[in-house]
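With one protein chain withheld, the remaining protein chains of the complex are depicted in position.
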Amino acid sequence: MAVVVQNIQRAAPEVIDALGAAGTATVHEAQGRTGCLRSYMRPIYSGAKIAGSAVTISAAPGDNWMVHVAIEQLQPGDILVLSPTSPCDNGYFGDLLATSAQARGCRGLIIEAGVRDIADLKQMGFPVWSKAISAQGTVKETLGSVNIPIVCAGQIIDAGDVICADDDGVVVVKCGDATDVLAKARARLDAEEAKRKRLETGDLGLDIYEMRPRLEAKGLKYI
Amino acid sequence: MAVVVQNIQRAAPEVIDALGAAGTATVHEAQGRTGCLRSYMRPIYSGAKIAGSAVTISAAPGDNWMVHVAIEQLQPGDILVLSPTSPCDNGYFGDLLATSAQARGCRGLIIEAGVRDIADLKQMGFPVWSKAISAQGTVKETLGSVNIPIVCAGQIIDAGDVICADDDGVVVVKCGDATDVLAKARARLDAEEAKRKRLETGDLGLDIYEMRPRLEAKGLKYI
Amino acid sequence: MAVVVQNIQRAAPEVIDALGAAGTATVHEAQGRTGCLRSYMRPIYSGAKIAGSAVTISAAPGDNWMVHVAIEQLQPGDILVLSPTSPCDNGYFGDLLATSAQARGCRGLIIEAGVRDIADLKQMGFPVWSKAISAQGTVKETLGSVNIPIVCAGQIIDAGDVICADDDGVVVVKCGDATDVLAKARARLDAEEAKRKRLETGDLGLDIYEMRPRLEAKGLKYI
Amino acid sequence: MAVVVQNIQRAAPEVIDALGAAGTATVHEAQGRTGCLRSYMRPIYSGAKIAGSAVTISAAPGDNWMVHVAIEQLQPGDILVLSPTSPCDNGYFGDLLATSAQARGCRGLIIEAGVRDIADLKQMGFPVWSKAISAQGTVKETLGSVNIPIVCAGQIIDAGDVICADDDGVVVVKCGDATDVLAKARARLDAEEAKRKRLETGDLGLDIYEMRPRLEAKGLKYI
Amino acid sequence: MAVVVQNIQRAAPEVIDALGAAGTATVHEAQGRTGCLRSYMRPIYSGAKIAGSAVTISAAPGDNWMVHVAIEQLQPGDILVLSPTSPCDNGYFGDLLATSAQARGCRGLIIEAGVRDIADLKQMGFPVWSKAISAQGTVKETLGSVNIPIVCAGQIIDAGDVICADDDGVVVVKCGDATDVLAKARARLDAEEAKRKRLETGDLGLDIYEMRPRLEAKGLKYI
Partner (left out) sequence: MAVVVQNIQRAAPEVIDALGAAGTATVHEAQGRTGCLRSYMRPIYSGAKIAGSAVTISAAPGDNWMVHVAIEQLQPGDILVLSPTSPCDNGYFGDLLATSAQARGCRGLIIEAGVRDIADLKQMGFPVWSKAISAQGTVKETLGSVNIPIVCAGQIIDAGDVICADDDGVVVVKCGDATDVLAKARARLDAEEAKRKRLETGDLGLDIYEMRPRLEAKGLKYI
C-alpha cells in the first residue's frame, strides 16, 4: 500500500506563476469559490506569495520518513504538500530538509501538521504554511506514500495540482483547470481594479453593484 | 426582522481618541475589569492602536451582503463590528470593502469571523481584529441587520459603543460610560507611571502594594 | 498548602547560555526527543531566543497574586514559568510586572495562560511565550505556590530546570541533565553542519542516511 | 459594581411551559432563527426538556460564590444561568447546590463553564446544560453580580428571559416576546404535522415546498 | 457549477451489509488502516451500527437547500453524507427531513456540521453521526451539488462509496474495493476470535505476537 508515484503531470510554468501572482482570494473566487484549505493553515512568516505543482506526501503521525523520499521526486517549481494520516502537530520539517528541498528547486511546503526551525526557514526564504509550529521531532519507522491523492486541510490534493499560497492561506487548483481558472482570475482582477477606483472616491457598493432593489425586495427596512 | 438603524448616538471624538490612546488593558481595568472581547480576536498585523464608534453588523454565516449596507452608515471615526449569527470563519471582508470603508473615514474592522487580502489591508493601513484569516469568500443572498445590538466574541455591542483595539485585543466601552471610563483610565495611567519608576529600581510589588501582611494572614508559608 | 520554596538549585550559567544558543529543536533531539511544551505556547514577538532557570508559579485561574511573590525569588538569568490550576486565558502579566522582573534580571516568561501589554513588552525586549494574549486582567485574592513542581503545557517543570525558548516553542531540560544534554546538542550541531553542506549540493537524505535498503525491506514500491 | 437585582419581571407560567414543550428548534425558528446558545452547551444527561425564567449570574473565573447569592433570588419555575467573566471549565456547581436550588423550585442550570456530581444530578432529576464537566472545584473570594444582563454562550440573557432547553441545546426568548413567539411556534408545529404526514408517504420536499422552479432559475443542473 | 449527478454506482447490498456488521475498526484495519473520518464525528445516540451507499451533498454554510434535492436521489440502503463548503455547526437536518429520507429507505446521515431534533431522531431510529448538535436552523438560498466527490471530516467521499458507521465513528470504503475489503475483514475477525480466547486465559500479547525479541533488539530495558 506504500507507493511512490514517479511521473506526475504538471501545469505550464507560466500559468502556475500567473496564478501565484493573482493571489489566493482571487483564484478561489475565479474557480467558483472552491479550493480553499482550512483557515488554520497559516504562514510561518508574512509576505510570501507562491505557486507551484504539488508533490504530495501521506505520512504516519509523528513520522517524517516519507519527506526524504518525496524530495527525490521534486522538480524545480514544485511545492511539497504533506498530510498526516491522523491529526498530529509534530515538527516534521526543519532547516536541513528545507536546504535539501531548496537545492532541488522546491518553492515551499504546505503541511497539515507542525514545522520547526522557523527562524532558519525565514532567513533561507523557504516559506511554509502549517497547522502548527513545534520543536517536537519525529521518527523514521513507518512507510507512507508519495504523489497519491491526499486530503490536506479539507481539500483533495492530487499530485501535480497547482498550489497557490499567500498571507490569506492556501488554495488548490486542479491541474487540468489551471488555464481556465487563470483566465477567469485575470478578468476578475481587471474588474476589481475598476471598482476599486470608484470605491476610493466614496461611491458605494450598494450603487455600483445595484443592490438596492434586491435588498428592498427581500424586505430590508431602514429605521 | 432585517433592519438598518440609521441614527445612532456616538461618544465625543476627543473622548474616543483618548480612550484609544490609553489602550485596551488600561481601559478594561478602568471600567472594573469588564468589556474585553474573547482572546481569539487577534489583529491581522501588529502595532495598530485605534478607537472608534461601533457600527454593528449581524450577518448570516457565509454571507457578507450586509457589509455593503453598513458602509453607507459609516461616519468618519467609526469602526465596523461584525458578528455572524452562527460560528463561521469565511473571509467576509477584503481590500475592496476596505477601500470603500476607508473612503468614508472608517478606522478599522472587528469581526468574529474571517477576513482576507491581508497583505493589501496592511499596506493600506486598514487594521482588522478577527477570529480567522481565510481566502474563502461569501455569498450575498440573505438579509441581516445593521446597528442592532449584537454579541461579538462574548460581549454585547450596541451601535455607537466605543471600541478600543490594539495588540492586546479589543475592549468595548458603553457610549454613555465613555467620559467616566476615560477619567478613571487617566488616573490609572498616572498611578502606573509612578509605580513603574519604583519597580525599575528593583522595589518589589510585595512592598509597594503592601501585600505581605495579607499573604501571611491567608497562610502563605516560606520554606 | 500554599508555599514558597526559597532555595532552588540552578544549572551553571555557561551551560544554560549554551543550551539557549543551541535552540529548542536541537536541545529536544539531544535529550531523546523529550521536553517540548505543547505547540500552543507561542512567542508574543518573533526572534527572541533565551534560556534560563525556571522559577515556577502555580496560580488560581484569574488570579496573579503569586507573580508578585515569585518576583522576589528571581535571580539574574531566571525565567518565570506560570501554570494556572485550571485552564485560563486571562492576562496575568503586563508591562509593570515585566519592569519589576527585568529589574531583577529575569530573562522572560513562560505562561500557560494570557499576557498583555504586548507592544510594551516587545519594546522593552521582555520575551513571553504564552497560550493567549488578552487584555483581561486578574484579581489578587487566592494563594498559590512558588517553586513547587508544576505541569506547564504538558511538561513537568521543577524549579531550577533549564528552560529554552525560541521561535519554535519551549523545551525544558532537567537541571541535573543540563551538562549532558549540552554535550549531545553540540555533537548534533556539528553533525548537522556537515549534512547541510552535502544537502546544499543536491545530495539526497535517502543516500546520506542510507535509507534506500530499509525502505525497500519495508516494502515501499516505486511506480 | 457587584450587585444583586432583586425584582425581575417574568413571563406567564403557562406561556413558559408551552414554550418548553414546543422545544428549542421550533422556538428558535418561531422567533426568526435567533436565540440559540452556542452548540458546545450540552446536557449532562439526555431526555430533559425544560423552560423557565432566567436568574442570571456573572461570576469570576474559578469562583462560585455568587451561586449561593443567586439561589436566594430563585422562585419556583426559575432556571439559573451562569457565565464566567472569562472562559473557565471549573465545576462551579454540584449536588449540594442542586439540592438547595431544587428546594426552592429551580428547574435547572445553564452554565458556560463546568459542573460536577453528574451522577447525583441525574438521579435527582436536576438537568444542566454546560460547556464542560469537571470535578475541579472553585473558591469563594471574589464578588460578581446576580440578575444583571450577561452574555452566555453567544447570547444576551436578561434576568427574566425565558430559557428553553432540551437535547438540541438552549434557546433564549426575550421576556416581552414570549407570548408572540409561542403563537408562532404553535402555528409552526401545526404546519409541520401536516408536512410530516405527507413526507411519511414518500412525497418530496421539492414538491411540497415547490422548490423546483426556483432551483432551476438559480441554475441547478441534473446530469 | 451546481450539479446533481443522478446515476451512481453502488456496491452489492450483501457486501454492504456484511461490512456494516464487521464494524468500523475492523473495516479500517482490513483496508490498511485507512478511511476513518475525523474523531469529532460522533453518533447522536449510542448503539447504532449501519452501512450504506453514500449520496453526497456539498452545501453552503448555513444552507440546507440541497438536502431536499439529495433526498430525491436516495435509494433504499443509502446514507446521506453532507459536508459544508466551510466549517459550520448549524442544524442542517431534523425530524422532518429524517421522515422524508426514511420514507425512501435511507439508513442514516453523516454530516460534518450540526443536526437537531435529536430526541425525535432517536425515537424514529434514524441514526446520525455529526460534528455538532444545534437547534440553530438554516436558510434555503444558495445552490450546492449532489453526488459529486466531497471531503467529509478528512476523507474523500465519492457517491456510491460504502459508508460504515458505529459507536467508534465512521469509515469509508471505496465502492470498487468493497468486496476485497470484506474478505480481509472476515479473515481478520476470525483471527481475532482465536486471539481473544487465548487472551482471556491470561496469555500475553507479548508472547502471542512474539514481540519479545523485537523489543529487545530495539533496546527496551527492564529495570
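Think of it as A, B, C, D and E in the order they're written, each chain with its own count starting at 1.
Keep in mind that, in the parts below, contacts are C-beta pairs under 8 Å (C-beta built on N, C-alpha and C of every residue); 3 or more make two chains touch, one makes a residue touch a chain.
Computed from a predicted structure; not experimentally measured.
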| item | value |
| --- | --- |
| Omitted chain's touching partners, listed by label | A, C, D, E |
| Option from E:12, E:124, E:183 or E:206 whose C-beta touches the chain left out | E:206 |
| Residue among E:28, E:68 or E:116 touching the omitted chain | E:28 |
| Omitted-chain contact residue, chosen from D:12, D:119 or D:187 | D:119 |
| Residue touching the undisplayed chain, where the options are C:33, C:140 or C:186 | C:33 |
| Chain A residues touching the omitted chain (full complex) | 60-63, 85-90, 134, 136, 139, 141-142 |
| Residue numbers in chain D that touch the chain omitted from display | 2-6, 45, 65, 68-69, 71-72, 89, 91, 94-97, 99-100, 103-104, 114, 116-119, 122, 132-137, 139-140, 143 |
| Hidden partner chain, residues of chain C it touches | 1, 32-34, 36, 38, 85-87, 149, 151, 154-156 |
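The rule is short, and it goes like this: only the chains that are shown with their structure count from here on.
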| item | value |
| --- | --- |
| Same-interface partner of C-D, chosen from the options A-C, B-E or A-B, over half of the pairs matching | B-E |
| Chain B-chain D separation of Cα centroids, rounded to whole Å | 28 |
| Separation of chain B from chain C, taking each centre as the mean of its C-alpha atoms, in whole Å | 31 |
| Contacts with two or more other chains, residues of chain D listed in rising order | 33, 36, 85-87 |
| Pairs of chains, among all present, that meet the touch criterion | A-B, A-C, A-E, B-C, B-D, B-E, C-D, D-E |
